[in-house]
Each structure stands twice: as structure tokens, then as C-alpha cells.
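This report concerns only the one structure given below.
For this depiction, one protein chain was excluded, whereas all remaining protein chains were kept in their positions.
So that you can tell them apart, the chains are marked A and B in the order they are listed, and the count of residues begins at 1 in each.
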Amino acid sequence: MSKSLLKRFEWKDKLLAFIVPLLVLVAWQSAVSLQLFSEMILVPPLTVMNTLVDLARTGDLTNNIISSLKRVLSGFLLGASTGFFLGLLMGLSSLLDRFVGPLIKACKQVPQFALMPLIILWFGIDEVSKVVFISIGAFFPMVFNTYQGVSGVPKKYRELARVFNYKSFRYLTKVILPGALPSIITGVRHSLGLSWMFVVGAELFGSESGVGYMMVWARQLFQIDIVMAGLFVIGIIGFTMNIILQIIEKRVLRWRVSFDGRMA
Amino acid sequence: MSIGKGILEIKNLSKSFIVDNNPLQVLNDINITIPPGNFVSIIGSSGCGKTTLLRIVLGLETNYEGDALIDGEQIEGPGINRGIVFQDHRLLPWLTVGENVAFGLDGKSRKETEVIVDEHLKLVGLNGFKSAYPCQLSGGMAQRAAIARALANKPEILLLDEPLGSLDAMTRMHMQKELERIWLFEKITMILVTHDVEEAIYLGDKVVIMSSRPGVIKKIIDIPFTRPRDRSSYEFMQIKSEILEEFHLGVEHPFIYSI
Partner (left out) sequence: MLVSITLPVLLILFWQLITSTGYVSPHILPLPKNVIKIFLSLFSEERLMLHIVISLRRVMSGFLIGIAAGFSFGLLIGLSRTGEKIFAPFFHALRQVPMIGWIPLIVMWFGMSELPRILVIAISAFYPMALNTFTGVRNVPSEYIELASVYGYKRLKLIRRVIIPAALPSIITGITLSLGMSWVILVAAELLIETPVGIGRLISNGRETCNMEQVLVGIITVALLGFIMTMMIEKLAKVVERGRSIHQEL
């Protein structure tokens, strides 16, 4: 009995989540119906949906999504793996930390978009410059979170490893990496999120393909339905990436997900 | 005097920490020799340096004055001949209970490891929790898992820092019996820090009484009783009140009146 009751509550909670989106849609549609704004500025929600379907049918959308995803993946892999290894080494060796740490912290202060013109001057306006730009975005969260995770493994666990005579490899895989994992995962999440933002930024800045390109191009032709459709698409992709990461996180951090016996 | 393997000698040992740029003397001129296979209980008020002393023996604290020797050799770092049950259980939260118990087992086959883990989990009454995570255990269960981990390695000297602190009275007595049984069976040295005077007498060949600021050994009392010991015997009670006297808590026991 109590179970079905619980289910009903959950169901009601789910319903609450739809209030705001529904209100937004209603407001949007009525603003259109009342002709509060010109058609250049606001088109009905349904039009956006239709545009989306059309774009998908012609294959334009898919091609643009694929080229954005390719960029984001290469940039992310390049930046995040570099960040991971550097963060790990910095966390393990205080000498290296003092050697490169301050420089990396200083570099982090540069708002990365400022580098975009520089990167274009250095690498040209094609794929390479975009991947480099994205990898810079992916690098920083990863290096700092890995470093923090590794150096933040509590002293008591390091001591334990010493008592049991743990040497490098076992020490790394059994104590340091698992201990740093929550922080590393946070790093991956931020890193991927920024990569996604940076790819859109790079494409807005100048590109011949990609979802961002699609939006700039539509803006210049005053096709607001395509701009909104593009926004919707990048939102959905960002959302999906986050969901996937959350599932992975739940899996690998099973030891943290637990009932908290001390709540009472 | 015959010297066996694992003799622990502490001579003129002093240790101070730097706190707020001032040296804080924590241990002062500690002298004690513990022959192999002995059971030594240490009691003393909170903050008198018991944990620090164990950490020195373990090899985690260096920079002390005086000598801490095992078989005549200065302790320079941790070694697997010494095991510890830390005051906080220190189970790794990302390993299961079984993996935690196996933490120190190196170079053993999978099967051997399984056998040792099962055996020790059973010993501390945790069979059935092998694949649970530490966050799913109660404080007392976690402590028992930590004891299993320390024993699984078969150390020559086992250091126990208030290992039974968060157990209920019944489990506690049961675990005391178990510790005694293990000690008799394995013939290893055990050094037990405890706040429970009765526990100290029940288990120790010697009871070391420490006092604080700075930590010194105030008295070492030999416990000559045969094992298993009877907690309610007259001699037991007498030693207990003698020790309590040291802490100025010498309330006369009603039992003594009735004699």
C-alpha cells in the first residue's frame, strides 16, 4: 500500500516539473497570437518544431551535428587527457607542482576566448584551430580537478598504504586514483561541458559547418526559427552528454552512494 | 636473557611537535622493553601521547629523540612485520569490506586471498558483509573489519589503538576473548591502547600507565594472573582499584567491603 502511495507522490513530483515549461510555452504562444512582437523576433513554437523536422529531413542538421561532435570529441580527448596526466603528476610530485603549477594557474586567468584570434593567426581558420581551441577549454578543469583529487587523498589513507608497504603501481591504482575519482569525474564533467560550449563559440566565430555555424548563418538571414532550433539542438546534446556522464558516475562511485545512517 | 624475534626496545624516547611555532613536548623519556609474544596494555588520559607512541613504533613518526629498536635495529619506516588497528578504522571507502581485509595481502594467489579474507571475516563476525562498502557498516562493525585487516597480514607486532572503543559492552567482551584467543594462538606481540581499565587488566601481561603533559610512563604494573582471567575475582578487583588510584579515582569498591 505504502509503495503505491509513494509512486503517486513521485508521479505528482514529475508533474510539477512540467509547470514552468508549460507556462513558458503558453506565454510564448500567446505572445505570438496577440502579435506582441514582429515575426522577425518571435515565431510560434510549432514553427520551430517544423523547422527542426525539416532540417532533419534534408540531412543538413545531421551533418552539422556530426561535424560539431567530431570537433568536440577530438578537442576534449586531446585537452582532457593532457590535463589528466599533468594533474596526476602535479598531485604526486610537489616539485613538479611548484615548477609548473603557478604557470598553469596564471594561464588559466586568460579568458580562453581571447585566445581565439591568436589561435586563428597561428593555426589558420580550419579544423586544427578549432580543435586546439576546444582542447584548451577542456584542459583546465581537468588539470585542476585531477590535481585537487590526487593531492586531496586524505593523509590517513596514504599512511595506511605505507603501513602495508604499497609501492608505486598498487599505490596508484588502489589508493590514489580511487580516492581522487570523485574529483576527476567532476573534472571530466566540467571539461566536457566547456568543450561543448567552446565548439559552439568557435563555430559562431567562423566556420563552414556545425550547429553554431548553422545558427550564425540563420541569424544573418533573419531566420529566427532556425536560430531557435539550433539552440534547442545544442541544449539537447549538452543534456544528453550530462546524462551519460551521470550514469557513468553512479556506476563508478557506487561506494559513495549509500544510505546515510547518521541522518537520524 | 634470550632475545627472540620481534623484541621491541624503547630507550629514552622523547618526541615533540611544533604547534604554532612552539615545540610541544608530547612524549618524555619513555623506557620500556617488550619481549616477543608479550601482551602490553597502555592506559592514560586523552592526549597523553599513546597514539603518538604507537605511530613511532609503526614508523610513521620519525624525528624523535632516543631509540626505538626492533631486534636492535632503529625503526626507520613502516614494515609489514608491524600491523595496526588505527583509532579511526581507516577502511578505504572505495573498497568493499573483503577488499579492505585483503588490502595488505600481496603476492598471494586469488584463492589464497579469498581463503584468508573469509577466515578473518568469520573471526570478527562479519561473514556476509564481504561485498558491502564501509559506509554501510556501523562504527563497531567497521572497527572489527579493521581488526580483520590487521590480522590478515600476520604481523609480528600488532598495535591496537582503542580497537574496541565503539563496540557495545557485550560485543566488546566477546572481542576481548577473541583477541586473547588470537594472541595465544599466533604468539605475536600485541600492544593495546585502551581507556577501559578492566580491558587492560583482562588482556595485558603488563599494564603501562601514562600521564600527560608531557606524556611519561608513570607506572608499569605486572599482571601475574593465569588466563583466562576472572574479571570478578578479588585480585582482579584489587589491581583495578590500584590503577584507578593512580588516576585519583580510587573509589572503594563495594565488593572489597564485603570481604
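Quick notes on this structure:
The rule is short, and it goes like this: contacts are C-beta pairs under 8 Å (C-beta built on N, C-alpha and C of every residue); 3 or more make two chains touch, one makes a residue touch a chain.
Small disclaimer: the values here were computed from a predicted structure and weren't measured.
In the full assembly, the chain not pictured is in contact with A, by the touch criterion defined above. Across the entire complex, the residue among A:75, A:149, A:182 or A:230 in touch with the chain not shown is A:230.
The chain not shown here touches chain A at positions 13, 16-17, 19-21, 24, 40-41, 95, 98-103, 106, 109-118, 120-122, 193, 196-198, 200-201, 204-205, 212, 215-216, 218-219, 222, 224, 227-228, 230-231, 234-236, 238-239, 242, 263.
Methods note: only the chains that are shown with their structure count from here on.
Centre to centre, using the average C-alpha position, chain A and chain B are separated by 50 Å.
Considering their complex, residues 156-157, 159-160, 162-165, 170, 174-175, 178-179, 181, 254-256, 258-261 of chain A touch chain B. By the touch criterion given at the top, residues 58-60, 77-80, 82-84, 86, 88, 90, 92-96, 103-104, 106, 133-136, 138, 153 of chain B touch chain A in their complex.
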